[in-house]
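Missing here: one protein chain of the complex. Every other protein chain is in place.
Chains here go by letter, A and B, matching the order in which they are written, and residues are numbered from 1 within each.
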Amino acid sequence: MTRRWAPWLALAVLVAGAVVVLVARSQPSGSVEARAGRLERELACPVCTGESLAESNAPEARAMREDMRERMHAGQSDDEIVAAYVRLYGERVKLRPDDGGVALLAWGLPVVALVAGGAALVAALVRWSRTPRLHAAPEDEALVARAREGRP
Amino acid sequence: MRAAAGYSALAIGAAAAFYGISSIGFGLHTGRPPLVRFGRRCAYVTLAAAVAAFAVMEWALFARDFSIEYVAENVARATPGLYTFTAAWAALEGSILLWILALTGYVAFTTWRFRDRAGDPLVAWATIVALGVTLFFFVLTLGPANPFREVAGAVPGDGRGPNALLQNHPLVAFHPPALYLGYVGFTVPFSFAVAALVTGRFGEGWLADVRRTTVVAWGFLTVGIVLGMWWSYEVLGWGGYWGWDPVENASLLPWLTGTAFIHSVMVQERRGMLRVWNLSLVLATFCLTILGTFLTRSGVVTSVHAFSQSDIGPWLLAFLGVAAFGSVALVAWRADRLRTPARIDSPVSREAAFLLNNLLFGGFALVVLTGTVFPLLAEALDDRQLSVGEPYFERMGTPIGIALLFLMAVGPQLPWRAASGEVLRRRLLVPAWAGGLTLVAAVAAGARGVAQVVTFALAAFALASIGRSVVVGVRTRRRAHAESPPVAFGRMVRANPRLYGGLTVHVGVIVAAVAIAASSGYVTERELRLGVGESAEVRGYTLTYLGTEREATGQKATVKARVAIARGDDDLGTYAPALSTFPNTRAAIGTPSVRTGLLEDVYLTLVSSPDEGGAVTLGVEVNPMVVWLWVGGALMALGTAVALLPGARRRSSRRAPAGRPARDAEPDRALVEVPT
Partner (left out) sequence: MTATRIRAAAVAVAVVLAAAGIVLALGMDDGGPTVTGGIVGESPRFEVETLDGTVLSSEGLRGRTVVVNFWNTWCIPCLREAPALAEFHARHAGDDDVVMIGIVRDDTERAVREHVEEEGIAWEVAMDPRSRAALAFGVTGQPETFVIGPDGVVAAERRGEVSVSDLELMLDEARGRT
C-alpha cells in the first residue's frame, strides 16, 4: 500500500512546495507602473468601442494613462482614481462590473449554474455508484432495442 | 442589368427552397416518393442560384458597376483586385450572400450524400428543415438585405472603397469564409436533430449521419476563429489577438457548445445515454450561430466588428425565436420517448469525464454569453450603462480553462465503464510527474503568475499523457504485428483516425493554451521616441530607426518607418510598421510589423508620423510564444482532418447487408469493454 502511494506522495509534496513559493512570489506589485498596468486593463477607453485603456491609442486614452500615473504619484488609491473616472464618464468605463445590484447577476449566474450543475452531476454519480449494477428488465431491453432501431 | 440578374438568381433560389419544402412535405404526407425526390433536387437548384448570385456580385464588383449600391459603397476604381474580390463580404448584404453560398453548398452536399436514402422520412425531414433555413436567408436578401439594390439618383463616378481595415491585409480573404463555413455547417446537424424529433427516431442513427459534417463545421469554425486572431494580431496593432469583443464572443459560443457536443456524442454512441442533452447541444449550437449573426448585424451591441446599422435585426431575432422555441417545444413534445435507460457505473470512467467536460464547456459558454449580453441586461433591468470586458472574462474563464486542461490530461487515460484506482495510478504516474517537474522547473527559473505557471504544468501533464497513449499504442501494435515504429504508428492512426485525430486536436489546444498563457502574462511594452539614426534597447533587442518611406498604392497612402532590429551582434533584419490613410476614413490606420520568433515576437507599431525634425514615436512590444498559437491552430485543423479519415470500422461496416443500414448495427461490445 505505502509502496504504491509513495511516488504520488512525493509528487504531492513537491507540487505543494512549488505552489507555495509561486503564490508568495506572484503577489501583485505595488509600484506605480505595475498598478497602472493593471488599472489600464480594467478601464475602458471612453471614446472607443470595446477597447481598454491599455489597448487604445486614442488621445483620450493616452491622456488617461498619463493622468492615472500622476494621480498615483500624488498618493491616490486605485479606487479613488476609478471613482474619479466614473464621475467623468459614467459607470461604463469600468470593464468589470463590480458593485452590487444588477452587476451581481453577471458574476452570479454562471457561478450558480456551474455549482448547481456540478452538484447535480456529483449527486447522480454518487447515486449510481451506490446502487448495485442493475440487470435490465425485459421491458428496458425492449425500450433500448426500439430506440436503437429508431422505431417508435 | 447585373442587378436584375443577381436579384433574379436570389428569387429563383428562394422559390426553389420553397418548392422543395412544399414538395417534400406534400410527398411525405400523401406518400408519393416522386414528389419527395423532386423536392430534394431543389436543393441543387438553390446551390446553383447562390453560385449565380455570388458570381454576378463578383462580376459587378470587378466591372465597377456603381449603379449597384453595394458596389458603390464597397469598392472604388483604385481598389486592388484582391480587395475587390473580398469586398463581396466586406459589408452586411454581401456577407449574407456568402452565408447563403456556404449554406446551399452544405445542403446540396448533404442531399447528395443521402441520395440512396431519399425515401427515409428522417432524411426527408432534415432536408425540409435545411431548406427552411435556406429559404429564410434567401428572403433576407430579397427584402431587407438586398445586395443588388440600385443606387437612388445618379450613378456615382467612383465608389467609396472597402472599410480601411478590410483592405489592409490578405487574411480578409480567408477569415470570413472559414468562419462562415463553420457557422453554417451546424445547420446540417440541426436539421437532422429536428428531423429526429419530428419523426420520433432517436436511435443513434441520426448522430452517425451527421457526425462527420459536425466535425467539418467545427474544424472550419476553429480555423476561422484562429485566423481571426491572427488577422487581429497582424492588422489591428494593439499587440493582442482576442479582445472579448461581442462579435468574437459570438463565434466562440457555438464553438464551445459544438466542442461539448463532439465529446458527449461519444457517450451516446457507446452507451445510448444523454439523448436529450445531445439533442439540446445541437439545437443550442445552431441557435447560437443565429444569435451571433443577430448580434453582429443588428447594432444591438457596440462592437468594432459590427456591420453598419441595418433593418435585418428584427428578422433575425424572429428567426432565432422560431428556432429556439420550436426546438424547446419539440423536445417537450417528445419527452416520453427521450427518457434514457442507461446510467454511469463509476465516477472514475470515460463517461464521467465526458460529463464533466460538458459541464465545463457549458459553464464556459454561459460565462461568455452572460458577459456578452450583460450590458443589455443591465440597461433593461436597471437602466444602467455597464461594460463587461477582458477582466471579467479572464477571471471567470481562467479557472474553467485550467480545469479543462487537467481534464485533457486525465480523461483520455480513463477506460469506459469503470476504472480501478490501480489502473489510473499506473497510467497517470509518469504524466503527472512530467507536470510536477515542469511546475518545479518553472518556479526554480523564477517564473511568476499562478495561472501561467499552472497552465504550463498542466500542459506538460496533458502532453505527457497523450504521449503515453501513443507510445503504448505503438508498442502494442509492434508486439502484435512485428512492425517498425513508423509503420506501426501510421497503421495505428489509420485503424482509429477518430481517436488519434482527436488527440492531435488536443495537442493543438494545449500548445495554444501555453501560447495564450505566456503571451498574456509576460508582455514587455514600451513607447520610444526616436530621431533618424537613433537606437533604443527593449528587453535585449536593439531597435534603430533608419528613416521613413512614403508610398501610394491604389487608394492607400502609406508612411513606413524603417526599423532595424538586432539582438546582440545578430542582425534580425529591418521591419517597417506603417500608418496608412484612405480617402474614405479620417483616422490613419496603423499596420504593425512583427518580427516573429519561436520564443518571442517583436511587435512594432508606428504611433505617430515623423514630426518636423523627423522623429517618430514607435510602440514596441515583446510578446512571448505568440507563434505557437498559430501552430496550435494548425494542429487543430490537422487533427480535424485526420479524424475525418475513414476508419477501419467504418470501412468494414460498408459491407453490411444492403437492406439493413449499418448504423443500426449493435455496437461492438468487445470494443466497448476492452480490457485495460
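Convention: contacts are C-beta pairs under 8 Å (C-beta built on N, C-alpha and C of every residue); 3 or more make two chains touch, one makes a residue touch a chain.
On a predicted model such as this, the values are computed, not experimentally measured, just so you know.
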item: Option touching the unshown chain, where B:Leu82, B:Val155, B:Ala335 or B:Ala552 are the choices; value: B:Ala335
item: Sole residue of B:Gly299, B:Gly490 or B:Pro583 that reaches the chain not shown, by the stated touch rule; value: B:Gly299
item: Touching the absent chain when the full complex is considered, from B:Val155, B:Ala380 or B:Val471; value: B:Ala380
item: Among B:Phe26, B:Trp59, B:Trp112 or B:Phe325, the residue in touch with the chain that has been omitted; value: B:Phe325
item: Residues from subunit B at the interface with the omitted partner, ascending; value: 276, 294, 298-302, 313-314, 317, 320-321, 324-325, 328-329, 331-332, 335-336, 338-340, 373, 376-377, 379-380, 384-385, 586
item: Interface with the unshown chain - residue positions in subunit A; value: 46-47, 59-60, 62-64, 66-67, 86-92
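Simple rule for what comes next: only the chains that are shown with their structure count from here on.
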item: Interchain centroid distance [CA atoms averaged], subunit A/subunit B, Å; value: 23
item: Touching residues (chain side subunit A, partner subunit B) in the complex; value: 4, 7-8, 11, 14-15, 18-19, 21-23, 25-26, 41-42, 44, 49-52, 55-57, 90-97, 101-103, 105-107, 109-111, 113-114, 117-118, 121, 124-126, 128-129, 133-134, 136, 140, 143-144, 147-152
item: Touching residues on subunit B, where the partner in the complex is subunit A; value: 122, 200-206, 237-238, 240, 243, 245-246, 272, 275, 302-304, 337, 341-347, 352, 355-356, 359, 362-363, 366-367, 370-371, 374-375, 377-378, 381-382, 384-392, 395-396, 400, 422, 425, 429, 432-433, 436, 439-440, 443, 447-450, 453, 457, 590, 607, 619, 664, 666
